Each structure stands twice: as C-alpha cells, then as structure tokens.
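The complex is shown incomplete by one protein chain, all other protein chains being positioned as in the whole.
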Amino acid sequence: MDIGTLLQISGSALGAQKRRLEVVAENLAGAEVTHTADGGPYRRKDVVFKTFHDHLNDARGERAPDLVKAEVALDPRPLPLVHDPGHPDADADGNVRMPNVNVTEEMMNMISASRSYEANVKAVGAAKQMARAALRIGE
Amino acid sequence: MDIKSIPPQMLVPKPIGEPVGTPLADLSNVGSTGDVGTSFADALKGAVEDANAKSVEAEHQVQRLVVGEGSVHQAMIAMQDASVAMEMVLAVRNKALEAYHEIMRMPV
Partner (left out) sequence: MPSGLTGTETYQLLARALDLRARAQERIADNLANQDTPGYKARRLDFQDALRGALGREGTLRPAATRPGHFGATGSDAIRHVKGTEEVVRDGGGPDGNTVAPEEEMARMAENSVMFDAAAQIIGAKYRSLKYVIREGR
C-alpha cells in the first residue's frame, strides 16, 4: 500500500485509456474506407477493458491490486450495405459495403476515454503528493 | 580522556570502594527510597534498550521500503521513533554526567 502500487494501478489505467483513444482515432480514420489493403471495407475495432492482477508482490501478504488492460478485438456487428451506384467500389447492384463505424459512437468513446484518462492523471498526482507528505515526516 | 569512551555505568555515582564493573541494577539502591524504576541507572538502561529496539525496527522498515514491501510513511515513522529514542539516551546520559560532575565538585 504505497506509492509504487498506486503508480502501478494508475499507470495501467493510463495505458489502457490511451490505447482506447488510439483505437478511436483508427476507427475515425477508417470510417469511410471501403477498400483496405487486405481488400474489403475497414472493420471497426472495439476496446474491452479487463481487470488483471500482477502477483509479483504477493509475498507482501496483501491483496494484489486491480490493474486494468485494454483488449482490442474486431467489432462483430455487420457491415452496412449502402446504395450508392456512383461509388467506385459499388457492386453490380450499385451497393457499397461500408465500414461499421458510427462517428457519434466514436466521439462519445473519445470523450469518455479522455475523462477517464484525466481522472487517472489526478490519481497519479494524489499518490505523488502523499509520498511527499510521508517523506516530510522525517524532516 | 574522551567522555564518549566512558561506558554508561561509570557515569553514575557509586559508593566508594565498590568495583566499577558491577551491573547497573545494583545501583538502584543508592539514594533511592526503595521504589524500583526511578533511579538514573534504570532510566538509562531502559532508554538504551528502547533505542536499540527502535533502531532495529527502523532498519527493518527501511529494508522493507527499499525492496518494495513497506511504505514511505512506515519507514519515516520508524526512523523518527528511533531518532527520538536515541536523543532520550543522550539526554539521560548527559543528565547523569552533569550529576556526576556536580557531586565530584562537592567539597568532601
């Protein structure tokens, strides 16, 4: 229960939220991409947070803290079919398979990720402050 | 002769003729009304034991901190505890020394 643990917890969260923001950026960039290098439209990536434990410090006898990591997976939702005969990737029926990216959803994700990121930055600040206060006991 | 090299038991006045190497516990009878625990000797002995124990604990907490087991505040508290206890030893020893000097200055 000291600064090392606190920084480990908040640090894992900062990394996870940053990954989430990166994925949002990728999704926004691919929102209109109907033809990727692998062929086919861009598929949305989803981020799922998972709690994990680092058991290196179990010898301390205290419960291992709840660290968090971001797992990236392809969004399984179907790709919408849009009628747009003039589109270069339109098929014989004039339909284009579009990426399953919803810009509004991505913006909401971005705001949520930023807020969570900021909250964890504050947690790092609080941990540093507490460590400094503890050091002053010895002055 | 360096004052600091004098062992604690020599700084407390003893009856003339008694060997200097006797344990401190013997001196609790000197000048006391029979209530154990109020003499200089006991005070100094207790202070030294306390300072010793707290020094050991402080080292332990510092080691724990360095290997990532303990916490900053626990180490700081243990160090301050040890520091206070050590100052106590010095204060009691200095008082005993003052008392000894005063007695030695008395005309016989």
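For clarity, chains are labelled A and B in written order, and residue numbers in each chain start from 1.
The rule is simple: a residue touches a chain if its C-beta (ideal position, glycine included) is under 8 Å from a C-beta of that chain, and two chains touch if they have at least 3 such contacts.
Because the structure is a prediction, the values reported are computed rather than measured.
**Student:** May I ask you to list the residues on chain B that touch the chain which is not drawn?
**Tutor:** Answer for chain B: residues 37, 46, 50, 53, 57, 71, 73-74, 76-77, 80-81, 83-85, 87-88, 91 touch the chain left out.
**Student:** Over the whole complex, note the residues of chain A touching the chain we left out.
**Tutor:** Residues in contact with the chain left out: 1-2, 5-6, 9-10, 12-13, 16-17, 20, 48-51, 65-68, 112-113, 115-116, 119-120, 122-123, 126-127, 129-130, 133-134, 136-139.
We take it that only the chains that are shown with their structure count from here on.
**Student:** Under the stated contact criterion, what part of chain A meets chain B in this complex?
**Tutor:** Residue list for chain A touching chain B: 1-4, 57, 59-60, 131, 134-135, 137-138.
**Student:** Would you pull the chain B residues touching chain A in the complex into a rising list?
**Tutor:** 65, 68-73, 76-77, 79-80
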